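Shown here: the complex without one of its protein chains, the others still in place.
Letters A, B and C mark the chains in the order given here, with residues in each chain numbered from 1 onward.
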Amino acid sequence: MIRIGIIGYGYWGPNVTRNFNAVNDCQVAMICDSSPQCLRRAQQTYPSVKVTSEASEVTSSPAIDAVAIVTPVWTHFDLAKAALENGKHVFVEKPFTSNAAQARQLIELAARKKLQIMVDHTFLFTGAVRKIRQLIDEGALGKLYYYDSTRVNLGLFQHDVNVIWDLAPHDLSIMDYLVRKKPESLSASGQIHLNGFEDLAYITIYFSDNVIAHINVNWLSPVKVRTTLIGGEKKMVVWNDLEADEKVKVYDKGVEVQNGSGVHQLLVSYRSGDMWAPKVDSTEALAAEARYFVDCVQKNERPFNDGVAGLRVVSLLEAADRSLEKKGNPVKL
Amino acid sequence: MIRIGIIGYGYWGPNVTRNFNAVNDCQVAMICDSSPQCLRRAQQTYPSVKVTSEASEVTSSPAIDAVAIVTPVWTHFDLAKAALENGKHVFVEKPFTSNAAQARQLIELAARKKLQIMVDHTFLFTGAVRKIRQLIDEGALGKLYYYDSTRVNLGLFQHDVNVIWDLAPHDLSIMDYLVRKKPESLSASGQIHLNGFEDLAYITIYFSDNVIAHINVNWLSPVKVRTTLIGGEKKMVVWNDLEADEKVKVYDKGVEVQNGSGVHQLLVSYRSGDMWAPKVDSTEALAAEARYFVDCVQKNERPFNDGVAGLRVVSLLEAADRSLEKKGNPVKL
Amino acid sequence: MIRIGIIGYGYWGPNVTRNFNAVNDCQVAMICDSSPQCLRRAQQTYPSVKVTSEASEVTSSPAIDAVAIVTPVWTHFDLAKAALENGKHVFVEKPFTSNAAQARQLIELAARKKLQIMVDHTFLFTGAVRKIRQLIDEGALGKLYYYDSTRVNLGLFQHDVNVIWDLAPHDLSIMDYLVRKKPESLSASGQIHLNGFEDLAYITIYFSDNVIAHINVNWLSPVKVRTTLIGGEKKMVVWNDLEADEKVKVYDKGVEVQNGSGVHQLLVSYRSGDMWAPKVDSTEALAAEARYFVDCVQKNERPFNDGVAGLRVVSLLEAADRSLEKKGNPVKL
Partner (left out) sequence: MIRIGIIGYGYWGPNVTRNFNAVNDCQVAMICDSSPQCLRRAQQTYPSVKVTSEASEVTSSPAIDAVAIVTPVWTHFDLAKAALENGKHVFVEKPFTSNAAQARQLIELAARKKLQIMVDHTFLFTGAVRKIRQLIDEGALGKLYYYDSTRVNLGLFQHDVNVIWDLAPHDLSIMDYLVRKKPESLSASGQIHLNGFEDLAYITIYFSDNVIAHINVNWLSPVKVRTTLIGGEKKMVVWNDLEADEKVKVYDKGVEVQNGSGVHQLLVSYRSGDMWAPKVDSTEALAAEARYFVDCVQKNERPFNDGVAGLRVVSLLEAADRSLEKKGNPVKL
C-alpha cells in the first residue's frame, strides 16, 4: 500500500487526488492547500482524509510514502526537495521546475536517495499519443520529417508565466516522447500584448536527421485548436484532440523524389491512398498515469516520464525564453 | 482600348488571358509561350489572337500597350525591363522579382517612363480579403494584435524556389495589405527534406505597435489548410478559405486587463459574444484585378498593388531566406 | 422551502437530484430506488438524505411536498397518481405516460387537487431552444415553412420501448414548443432489426398553415448527429447541438416567388446574406428547469411544460405507433 500526500487542491489537484484514490494499493493519506475554501472542498469529498494548510506536514509525515505536488511551478523545487530529503517519492506537475539547474539538483537528490520522480506529462498516457508512438515504433510512418503542433484558444491568462511555460510543456513533452532525435537548436518568437507576459509564441526546434518541430501556442485565439501534424516518409498523421471520435487519422500519402538524367531533372511524384482512423483507447490518461506511478514506486523502477524527461522539457523552455528575448535568435541545445 | 500581350501560357496564364479577354476596353493582342503545346492550346481557345514563341515579339510590338508576364520568377526582371523600355505597362506575376535590387530598378524605370506596374497579388481582390480590410478600416477589430496564417498541403513541389517563395507571397501580400504597420524584424525557420529546397517553413514578422505576424507554409502536409487568424482588441477574425460559404467569421470575443490595487493584481476578464459570418463577394478575384489594371492604365493611375507593394513582399522573402540560412536568426527590416 | 422526494436514481436521477439540491428554497428530502447499489451511491453523495427502496414511502410521506419521478415510462402513471392523490406536486420524466388516457387522468386529478405537474422536457430550458423560440417570437424567421430534425447515434437500445418513444420525445416537445401550429396529421415509418422494437424511424407531422415537421431517429447510426433545420420565409436556422460553440446559426437566406405575366412565368429569386451565430446561454438546462419547478410550486402557477404539454407529446407518440404499424398510413390528429 502506497500512502500518498497531495499538495495543491486547486484546479488540477482534485483530478490527481481522485485518480490516485482509485488506484488499488494506493491510499490518499493527506491533502494540503493554502486556501481554506479548497480544503473544505477536499474534506467534503474525502471525509476520512486528513487535510492541512501546511505543506511541510505532508513532506515530513512518516505516514506518507509519496508526495504529489500540484502547485504553481515556482514552488516545485522547494516542495520536491523537502519531500525527497524526507525519503518520499515525488509526483510533480509539469513543467518540472522553473529552470534546468533546479531539475538537475532534484534528479541528483532522488538518485542519491534511491527515490523516484515522475513528472506529470499527462498527455503521454492518452490513447492518442500512445497509438501514434506505436505507429512510429512499428515504422509505419517511415523516416520522420516534421512535428507541427497548434494549441490555441481564448485565455486562461496565467499571472506568473508566459504562454510558452503554460501551454508548450504539453507539446514539448509529446514531441520529446514521439520524435526521439537529438534537438540541436531552437528559435522562438512571440509577443506581449496585455499583462506583461507573451500571450502568443512560436517555437521551432531543429533535430538531428533533418527532423524539425514547430509549436504554435496562443492565449488570444477566438477558436480553440488542438491539432498536431506529423509528417513521415511513408505515412502522415493528423491528431485532432478536439474530435470526439477519430482523434488520430493516418494518411497513406507521400512524396517521392527520383533523380532524372539531367541537372534539373528531379522528379517528384505524389502518392495518395487510404485514410485510416485507428480506434484509440479512451481511458482517462491520468488514471493510467497514477496506476503507473504506484507501480514504479512499488517496484522502485524508473518511470519513462522521470525527472530526466522533465529536465529535457525545462531545458527547451529555458532555451525558448532566451530565444524569445532576442526575437528568434537561435539557441544551441 | 488597351491591347495586352500575354507572356506565359502554362498553368496560370490561361486564367490571366481569359480574364483580360473579358474586360471591356481590353483586347488580348498576342500570346507567347516557349512550349509549342501551350501555344496550340492558346490558338484553339483564341483562334483570332496572334501567338508566338518569342517574348521579344510581345515586348517590342507597336500593337501592344501592356504586357502580362506570367512566367517563372527568375524571368520577370528581363521581361519586365524589356516591356517598360519599349513603353509598355506591366502586369507581373507574384513574386515581383528574384530580389529587391531588381524590383527597385524596375520601379525606377517605370517612373521615368511614366508607366504602371501591377503585381498580381490576386488574393487582394477576393471578397474575403476585401471584407476583412473593410472591417479593419472601420475599426471593428480595434487595435490589432496578431496575424497568423497557415497554408499547407501536399505538393506541388517547385523546382526553382523553396516553399517560402512559392506559397508565402500570398500571405505576405495579404498581411501587408491588412496590417499596415512597419515591419521591424523577421525570423524564419524551415527544413529541406527532399529536393534541395525548404519544403516547410515558419516565418515570424515583428511590426511596430506590438503587432506580430506568423506564417506557416508546408508542401508536405497530408491535409490542405488555408486558415488565417487575426486577433484584435475588440474582435477577432477567422478566415478559412476552404469553406464554400462563410469564409470569414468575426468573433465578438476579447480579453481585457485592468490594473488591480496590488502588484500582482492584474485582472484579466474575458468577453464572449456572437459570431458573425458576413456575406462575402464571390466574384472571381482575377476578373476584378484585370478590370482594375485596365482602369489604371487608361487613367495612368498608380495601382495600390504596384511595384512598391511587390517590392515590400520581395524584401520580406529575401529577409526570410537570410534568416532561414541561420536557423531563425532575426533580420532587421 | 419545498421538500422534494426523488424516485429513480439510475442514469438521469442523479442529475435531477443534484440540480434540485442546488435550488434555493428546495431540499431533497428522500431518494428512492429499487436497486441497493443505486441507493448506496445516493447515500454516499447525500449522506444526510433519507433513502428507501419503497416508492410508496416517498409518495405518502408527510415530510414531502413534491415528487420527482425519474423511472421507466410504464411506471409513471401509478407513481404520479399516488403522489397526486397524496397531495404532492409532480415532476415527471419524459415521455409523460404510456398513453394519452393516462395523461388525461393525471391532468384531471392534478386540477382537482390543485397541484402542479411538470414534464421534464429538459431541452426546452437550453439556451439554444430558448434563443430559437425568441427569434421566432420576434418574427425574425418570418412565416414558418418546416422543422426537420435528425437525432441518430449508435445505441443505447432500450428494452421496453422503440426508438420513437426513446428519442423522439425530445424532438416532439421542442417542435411543439417552437412551431405552435395545430398538428393535423402524422405519418411514421420505421423498421425492426434486432430486438423486437423499431431501431430507426421517420415521422412526418402536417400542421396547419402548410407547416411540416420531420423527425429522423436512429439507434443504428455509426455517427452521432443532433441537427435541426428550421426554414422560414425570411430566415433559416440550423441548430447543431454537438457544436461546442455556435450551436445556433441563423442564415439570412430565402426564396421569393413572383407572378410573371404568363402562365409558366413564376419567377423564383434567391436571397443569400450573412450568417449569424448568436451567443447562447450555456447554463445547465436542468438547473433552470429545477428552479422553475420550485417557483411554480411555490406560487402554485401552471408551468408551460405542464401535463397538457406532456399529453400533446404522448398523443403524437401514440399516433406514430399507429402509423408505424401500417407503414406510414396517415393518422388524423
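In this text, a residue touches a chain if its C-beta (ideal position, glycine included) is under 8 Å from a C-beta of that chain, and two chains touch if they have at least 3 such contacts.
This one's a predicted model, so the numbers in the text were calculated from it and none came from an experiment.
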item: For chain A, the residues touching the chain missing from this view; value: 245-246, 252, 272-279
item: Positions on chain C where the hidden chain makes contact; value: 145-146, 148, 150, 152, 154-157, 159, 185, 187, 189-196, 200, 202, 204, 206, 210-212, 214, 216, 218-223, 229, 231, 236-238, 251, 253, 255, 257, 264, 266, 268, 270, 272, 323, 326-330
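The definition used in the following text is that only the chains that are shown with their structure count from here on.
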item: Rigid-body rotation angle, chain B and chain A, from Cα fit (steps of 5°); value: 180
item: Chain B-chain C separation of Cα centroids, rounded to whole Å; value: 53
item: Geometric centre distance via CA averages, chain B-chain A, whole Å; value: 39
item: Distance between the centres, which are taken as Cα means, of chain C and chain A, whole angstrom; value: 43
item: Chain A: positions in contact with at least two other chains; value: none
